[in-house]
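Structure first, then comments.
For this view, one protein chain was removed and the others were kept in their places.
We call the chains A and B, going by the order they appear; numbering starts again at 1 in every chain.
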Amino acid sequence: MKETVRLGIILMIITVVSAGVLAISNNLTKDRIAELEMAGSLEALRGIFGESANFKPLDEGKLAEIQGTNPAVVEIFEAYDGDSLTGYAIKHTSKGFGGDLVLMTGFNMDGTVAGLDVLEHSETPGLGAKAEEPEFRNRFVGLSTSGEITVEALSGATVTTTGVLAGVNEVREVFNTQLSN
Amino acid sequence: MKLSKIFRDGIINDNPIFVQLIGMCSTLAVSTNVVNSVAMGAAVIAVLVGSNLVISILRNVIPDKIRIPAFVVVIATFVTIVEMFMKAYAPPIYEALGIFLPLIVVNCIILARAEAFASKNGIVASIVDGIGMGIGYTIALVVLGAIREIFGAGTFLGMQVLPASYQPAGIFIMPPGAFILLGILIGVFNLARRKKSSSKA
Partner (left out) sequence: MEGKMLNTTKADSAVPEMLVVSSSPHIRSNDTVSRIMLDVVIALVPAMIGSVYFFGLNALKLILISVASAIGFEALTQKVFKKDITINDFSAVITGILLAFNLPANAPWWIPVFGSGFAIIVVKQLFGGLGSNFINPALAARAVLLASWPNIMSTYVLPGADAVTGATPLAIMKFGGADATASATVAQAGSELPSLMDMFIGNIGGAIGETSAVLLLIGALYLLVRKVIDWKTPVFYIATTAIMLLVLGVPTEELMYHILGGGLILGAFFMATDYASAPVTKLGQIIFGIGAGALTALIRVKGGFPEGVSYSILLMNVASPLIEKFTAPKIFGRAK
C-alpha cells in the first residue's frame, strides 16, 4: 500500500512539473499562434475579395441555424468594402477522391461567384491536386449563382472536380436561400 | 565507453533507420522533400536530447515499476513544447509535418533510447547519444528526402535543379516510392558498412 502511494506521488510530481513547463511554453507561443491562424483565413479571403476588403465573421446564431441544415458549412464571413456589404465567403467541406476537401467559396451580392480557394485536400499529385492551382480555381470566378454551377473538368480527375462542384453548389444554395437577401 | 564511439554508433553502427529499422513510419511519411526532412530531423533531435537529458538525470529517482509512464510523460512534454514553438515560428513546416509532429511521442527511437541508454548512463553520455542518434535519423531522412524531391519534383530545397522539360515522377513523392527507395538505401548502406568492416579486419 505504502509502495503504491510512493509510486503515485513520484509520477504525480513528474506530471505536475511537466504541466508547469507546458503552461509556460503555451504562454510564450499562444498569441503568435492565434495571430497566424487569423492571418491564414484572411489571406484566403483577400485572395477572393481583393486586398482592400474587410471581413467579419457571420453572427453565430445565424451560422448555427445554417449549419443545422447544411453540416458541410464550417465558417461564414461577411465581406465589406468600406461600410457596404459586398458578399459572403463560406468555408465548407466536400468529398474528394483522396479524402475531405476544405474549400472557401466567395459569393458577390450581385449573384456571381467571387472566387474559390482550396484550403486543404489530399488529392492525387498531378491530377486532382491541380484543383488548388489558380488555373482551375479561376474557372469559377464570375459564374452566375442563379443556376447549377458547372466548369470544365480537370483532365483525369473527374472525382475531384465532381467533389468540388458538389460542395460549391451546396453552398450556392445556402447563399441563395439564406444569405443573399 | 568513449563519447566519440557513442556518437559514431548513433550515426553509423546503430543508425536508427538503416540498421535498427525503428521510427520508419514518420520517415516514410515526411521525407517528401529536403526541407521537411531537415525540420523533422531537428524536431527529433530536440526531443531526443531533451528526453535523454531529463531521463538520465532522473534515472535514480524513477522507480523501475513506473519507468515507462514516467518516460512517456517526459517525452510527451518535450514533443508538445517543440510542437507549440514550431506552430508559432515555422507554420509552413508545422503544416507540412502534420500529424507526424505530435506522433514523435510514439516514435520508437525516443522511447528506445530512453529505455536502452539514458536510463542506464550518465548525463553527458546520454546527451551525446541523443545527438548521435538524432543526426543518424536526420541523415537518413535527408538522403531519402533529397532523392524523392529531385526525382519526384525536379527540385532541391525548392530550387529547380532538373531541366524544366523533366516530367517529375510522382511515384517518388508517393508512399510506394518511399518504400522502394528506403529498401534500396538500407541495402546500399549495409553493403558499404560490411565492406568497411571487412577491410578493417
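Here is the rule we use: contacts are C-beta pairs under 8 Å (C-beta built on N, C-alpha and C of every residue); 3 or more make two chains touch, one makes a residue touch a chain.
Quick caveat: nothing in here was measured; it's all calculated off a predicted structure.
Engineer: In the whole complex, what residues of chain A lie against the chain that is missing from view?
Structural biologist: Chain A touches the missing chain through residues 97, 124, 126-127, 150-159, 161-162, 165.
Engineer: Can you name the residues of chain B that touch the chain not displayed here?
Structural biologist: Spelled out for chain B, the touching residues are 167-172, 174, 176-177, 180, 184, 187.
The working rule: only the chains that are shown with their structure count from here on.
Engineer: At what distance in angstrom does the C-alpha mean of chain B lie from that of chain A?
Structural biologist: So the centroids are 33 Å from each other.
Engineer: Quick check: in the complex, which residue numbers of chain B touch chain A?
Structural biologist: 58, 61-63, 65-66, 69-70, 73-74, 76-77, 80-81, 84-85, 87-89, 91, 168, 170, 173-174
Engineer: Any idea which chain A residues touch chain B in the complex?
Structural biologist: Listed in rising order, the residues of chain A that touch chain B are 6-7, 10-11, 14-15, 18, 21-22, 25-26, 28-29, 32-33, 36, 40, 124-126.
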